[in-house]
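A selection of the complex's chains, in situ.
As written, the chains take the letters A and B, and residue 1 is the first residue of each chain.
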Amino acid sequence: MPDLNDAARGRILFGGDYNPEQWPEDVWQEDVRLMREAGVNTATVGVFSWARLEPRPGARDFGWLDRVLDLLDTNGIGAVLATPTASPPPWMGARHPETLPRSEDGSVIWYGSRNQFCASSPVYRDYARRITEDLAERYREHPALRMWHINNEYCTSCWCDETARHFRRWLSARYGSLDALNEAWGTAFWSQRYDAWEEIVPPRKVQYIVNPTQGLDFRRFTSDALLECFTAERDIVARHSPGIPVTTNFMPLWIGQDGWTWAGREDVVSVDIYPDPKDPHGGAYGAMVHDLTRSQAGGPWMLMEQAAGPVNWRGVNHPKPPGLMRLWSLQAVARGADAVCFFQWRQSRQGSEKFHSGMLTHTGQGGRTFQEVKGLGADLVRLAAAVDGRVESQAAILHDWNAWWAGQQPGRPSTLLDYEQVLRAWHQALWESGITTDFAHPEADLSRYPLLLVPHLYLLTDAALDNLAGYVRAGGTLVCGFFTGVADEDDRIRAGGVDVRLRELLGLAAVHEWWPLDGGETVTVEDTGLGTFSGTLWSEDLEPAGAHPVAVHKGGVLDGRPAVTRHPYGDGTAWYVSVLPEPAALRALLARAADETGVRPPLPGLPAAVEAVHRGSLLFLLNHGQHPATVPVPGAHTDLLTGRDVTDEIHLDRYGVAVLRQDGT
Amino acid sequence: MPDLNDAARGRILFGGDYNPEQWPEDVWQEDVRLMREAGVNTATVGVFSWARLEPRPGARDFGWLDRVLDLLDTNGIGAVLATPTASPPPWMGARHPETLPRSEDGSVIWYGSRNQFCASSPVYRDYARRITEDLAERYREHPALRMWHINNEYCTSCWCDETARHFRRWLSARYGSLDALNEAWGTAFWSQRYDAWEEIVPPRKVQYIVNPTQGLDFRRFTSDALLECFTAERDIVARHSPGIPVTTNFMPLWIGQDGWTWAGREDVVSVDIYPDPKDPHGGAYGAMVHDLTRSQAGGPWMLMEQAAGPVNWRGVNHPKPPGLMRLWSLQAVARGADAVCFFQWRQSRQGSEKFHSGMLTHTGQGGRTFQEVKGLGADLVRLAAAVDGRVESQAAILHDWNAWWAGQQPGRPSTLLDYEQVLRAWHQALWESGITTDFAHPEADLSRYPLLLVPHLYLLTDAALDNLAGYVRAGGTLVCGFFTGVADEDDRIRAGGVDVRLRELLGLAAVHEWWPLDGGETVTVEDTGLGTFSGTLWSEDLEPAGAHPVAVHKGGVLDGRPAVTRHPYGDGTAWYVSVLPEPAALRALLARAADETGVRPPLPGLPAAVEAVHRGSLLFLLNHGQHPATVPVPGAHTDLLTGRDVTDEIHLDRYGVAVLRQDGT
C-alpha cells in the first residue's frame, strides 16, 4: 500500500487548500509565484468544487481543473486532489430532496452551507460514485497528482426514513436476530421491545431519556455509514491510481467518527487542528492531537489543515501572535508530522469563511502572516533532510470511541463528566512532565509500553478487560482512572457496577457508590507522598481488597476512605485514581508512577512551558511560554534551524524553537 | 369505596417497583428471598410491561406475570398491579403514527423512550382499554392483588390535530357557544375572534405572546384529557375487582395535573418524591409534599416512589448519605403516609435508568444501600402497630392549579415570580417554626383552621373570594401574600387590579401599582415588631383603607408606604404581605400571626433543623441537620424505634429519628 512518503518524496509537505475557482485566472499566476516564494510544495484542490465540476446532473466541467493541475505541475507543486463530495451542488437537494439530511426533530437541513447530504441516500451515493469515477479516470496519471483526499471532515448525521432503513440493515447485520437486539438494547425497560425490524427508527426526538444502547448503536452506525461513503470513493481512486496514497482529513477528537477504524482504512492519516490562539493550554492540546494522530497512523502523519492566523467560527477569533504559527507547526513535525499544511492558501473574499485567515491574507504578501509563512517554509526545507526518525513513546493512553459514545449518553451520574476533558487533563499532566505518550486502542498489543494510562473508559469489552489484566500480569504498570470498566459492549452495567476482572486487577472488593461532585465542589485528599491536594468532578466509595491506599479522603462523606490506590498484580502494578486531582497533583501522581517504571522525560530540569521531544535522533525544544527560557542541554549540539553550535544550554525566545542534533550523530 | 387500608391491612406498606421482566427468572428467586430479608411486603409490577404483555397488536403474553404474581403471593408479598399504558409498545407508533404526540412546533415525539402517546387518540385509548380489560379480567381474584396502579406519572401534552378536535369538544362543553368562548378568551384583543369551532387549535408555536386564556384552557383541557384516560382504566379495574383500591402516582407539585380534581377520582392518593440529597431544604420540601399529598388524600397516603440512593436525571446525581433515606422515609410516616415504597426494587442493568438507584443496587446485598433498606423495613414493622392516628393541622395553605396555570403565562409583570417558589418559601417558614399545615382548595370548607395562608393566588374565583371573606368574618385569621385575587376564572383582570372583595377584606383602598423587583434587588422594610428586614421579588404601592401598616418601606420609590398590613374584619383578622420577606423575617411574621391565633408548634424550644410533628398520639422527632441535636421533651416517653425510655430530653444523631409515645398513653 502506498504511504505518506509516496507523496512527500523526501520533503516535508508544505502548502494548503487551494481554491482557484474562487478567483479569476489571472490571480492564479500570482498564486503559484507566491507559493514558490514561500516554499510551498503541495496544494489541496477540489475539496468543494462539485458544483463547478458538475454544474448540472451528469454534466462535467474539468477544463479549469486541468489548467490548475497543469499550472501546479509546471511550477513543481504537487496536488492533493480531493473528491468534491462533502458539499453536493444545490441542484441535488432541489431535485432530490431525499438527499437532504433531517434532524432529530424531522426538520430538513438545507443547502446554502455545506455537508447537506444523507450518507444513507442511494441517490447521493450514486452521484458521488460517478463524479469520483470521472475525476479518477481523468487525473489518474496527471504528473501533479500526489495524494487523493476523499470528501472533507466527515461529520453529518441524519435521522430520515432512508437512514432508518439503512440503520435496520446495519442492526440486522450486527445482531442477526431481533431477539438479540432486544436483549442488547434492554428493551424490557420502558416497554420498548421491538416486534419487527420495520419498527426501528433512529433515536429521534422523544419525551424523555432515549434508550442508551439505541443511541450508542446509532453513533456506531453513523460512523460506519460515513465510512461506507469513504471506502466507496477510496476504492474507485485506488483502482485507477494504485500507487497514489489516499486520505481523508479527520477532525481531532471528533466524537462522530471511530478514529481507530477509519485510520485503518486509509493510506495516510491526516488531521485538521485549530486550537484557540488564546488557549493557555493550546500547546498541550496540540501535542495530544499530534500523539493521537501519530498513533492512528502508526508512523508519519499529515497536518492537513491549520490556520495561519485567526479562524472565523469561534465567538471571538484571535489572530496568532508572532511566532505562534511557526511554533505549533514545528511542534507537529516534532511529534511525527511529515506534512504541514493550512486551510487555505489564499483567504477568500466571499462566502462563509472570508474571515478565516489564509497563508496569504486580505492584506496580501506584505502582511505579517505571509512573511511568517515564508519563514516556516524555509525552516521546513532545513529540517526535511534531517528528519527521518520516528517518535518513540514509552507510555500509552487508552482511548476508545465506544467508551466515549456510551459514556456521554444522558441519564448518567454526572453530566459534568466530559470524556475529552478527562483525557486532556491526563495527557496534559504527562506532557507537562515531559513524557511523550502514544494513544492505543484497549484491545491493542500494549506489551511494548512500560506505562499504561486509562484516564476514563466507561465501557470496556471482555477482550479489553482481559488485555488489561494480561498487560499488568506481564509486568506493566497501569494507572486507571475513575468510572472505568462499568459497562459492557452493549452499555449493560457489569455485575457489581465495575467489572470483577478490573476490580481484581486493581485490588478492590467493591466500588460501592459513585459520588460525583458539583461544579466548583472539591474533595480534599491526603497523600503521604504528595501531601494534601484537592480533587474535582468525581469521587467514589472504594473498598480495597489488597490495594494499598496511597491517598485517602479527608473530611466529607468519604472521610478516611481511599481515593488513590496501588496494587501489585502478577509482575506488574495497578494504580487507581478515583478523583480528578488538581492539575499539579495529577502531574505529580502520574510522574511518580512513571518514574517507578523508569519512564522519564528526555531532559531533566526543563523550564516550565518548554516542550522537549525526541524524533529519531533529533531533539526538538519548543518554548510555549510568553517569556524567553534557557534550557540546559548537556553536550555539544547543532541547532538545525539556525545552523549554530549549542553547548550545554540554549536560549529560546518566546515561542522559540530549536532542533538539536547531537554532534557526532 | 376501598381505601389504602384495604391494601395495607394494618401494616405499613413497604417495597417498590418490581420489574422482573428485565431479569432472567433465576434472579426472581433471589429477589423474593431478599425482599423477605428486607421486610418488603409489597411490590408494584407491570408499570412498563405493555410490549411484553402485548408483543404485537392483540397478542397476549400473561404467563410470566402469572408466575411473578404467584411467586410474590407464595412469599407473602402483595402486589400493586399496574396497567401498562404509560409506554405503548413501538408497534403502536409504527403502525399508528397518529398515536404519537406532536410538540408545539409540530414535530413528532417518537418511541424509544416512554410516554409517547396522545391522550386524545382514539386508537391509543382503544388499545389501552383492551389491555386493561384483559389484565383486570385475568388478575381480578389473584390473591397477591392489593391495589391497582393506573398508568404512571401522567404528564404528556400534545398539540396534534386529533388533540385540536378533542380540545374543541372540551371547549364546546365548557362554553356552550362560540360567543361565550370569544368573550372568555378576550379575542377582541389582537383580532383573534373565532368564527367557527373548526378554527380553534391548541396554543401552537406563534410569533409573539399567545392568548393567555387559550393557554389556560389548554392546561385545563390537558389535565382533563389525561384524567379521562385515567378514569376509563379505573372504571374497568373497579368493575372487575370492586374491593381493590385504585391509585395513580402523582408527581408532587406537578403543574400538568389539577391535583385536587384527580385526587377525588382515586381511592388512594400516592406520590413520587425525589428531593435532591444535596438540597439543604430537602426536608422542608419533603414536608410540603407530604402535607399536600395528605391533604389531597384526606387521610393516609402512599409514598409510591422515592430513591434509595441517587437518581439519574439531574445534572449531577448525588447518593444519599447514610441515614438520609431512613430520615426522609420516616418523615413521610410522621406526616401521614401508610406506605413507603421505592423506585425500584432492583437497579436496572440496562436502559435509560440504569444509574437510578434501587433498593438493591449494582453492588448488591452487601452494599450500604441494601443494609439501610433492611433497617428501614425493621423500623416500619416496629411502627406499624403503633401508628394509627392522623396528622391534625391547625393551619392551611391555599393552593390551586388554576391560579398556578394562569399566573405562569408569559406577558406578566415579572417572569421571576415563580408560583412554586413562593409556596415553598411560605411553607418552609411555617415548617421551620414547627407549625404543621394542610393544603386546601380555595373553595373548600376552611372553618376548622384557626389560621389560613394564601401565599400567592393570582386567580381567585368569585366563590373563592366569598369563601375567604366568610372565613375571616367568622373569626379566622388570614395571611395573604402579594399579587393575589388579580384575575377571574377566565384570567380577566378584576376591576381595580385586585378584586374589590379582597381589598375590603384586607382593608385596602387600592393596590396602585405592582413594582416587581429585579433578580438580586431588595427593598428595605421596617417592622415595629420584627425590626428591619429586606424583601425580594416583589413590592406594591398600597393605599390602606382601614388596614394598619405593620411594616413600611424605607427608601426607594415606595418610601413610607405600607409593605405589610393587618386588618380586623368581622370577627377575624386579615394580614397582607406585599413583598417576599427574607426567610427569617417571613418565618417571624407568620409565627407572629400564628401565635396571635393560638397556633403553636408541638414542642417549644426545638433546635434548628429538628422537625417535631404529632401523628395521632405519637410524637415524631426528625433531625434534618448535619450535626447531632438534643431535644427537650418534658415527661416520660418510650422511643418506639429503640424501645428505650426517654425522660425530659433525647439525643438525636445527624439524620436521627425518634418516635415517642408518652408513657401512660
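To be clear about the criterion, a residue touches a chain if its C-beta (ideal position, glycine included) is under 8 Å from a C-beta of that chain, and two chains touch if they have at least 3 such contacts.
Here the structure is a predicted model, which means the values were calculated and not measured.
Of the identical chains in this model, 2 are shown in place, and the full complex in the file is built from 3 copies.
The definition used in the following text is that only the chains that are shown with their structure count from here on.
Centres computed as Cα averages put subunit A at a distance of 49 Å from subunit B. Residues 105-107, 185-196, 198-201, 203-214, 410-416, 490-493, 495-497, 510-519, 541, 557 of subunit A are the ones touching subunit B in the complex.
Residue ranges on subunit B touching subunit A, taken from their complex, read 19, 21-22, 48-52, 55-56, 84, 87-91, 93-94, 101, 103, 105, 107-116, 156, 278, 309-310, 312-313, 315-319, 321, 348-356, 361-364, 366-369.
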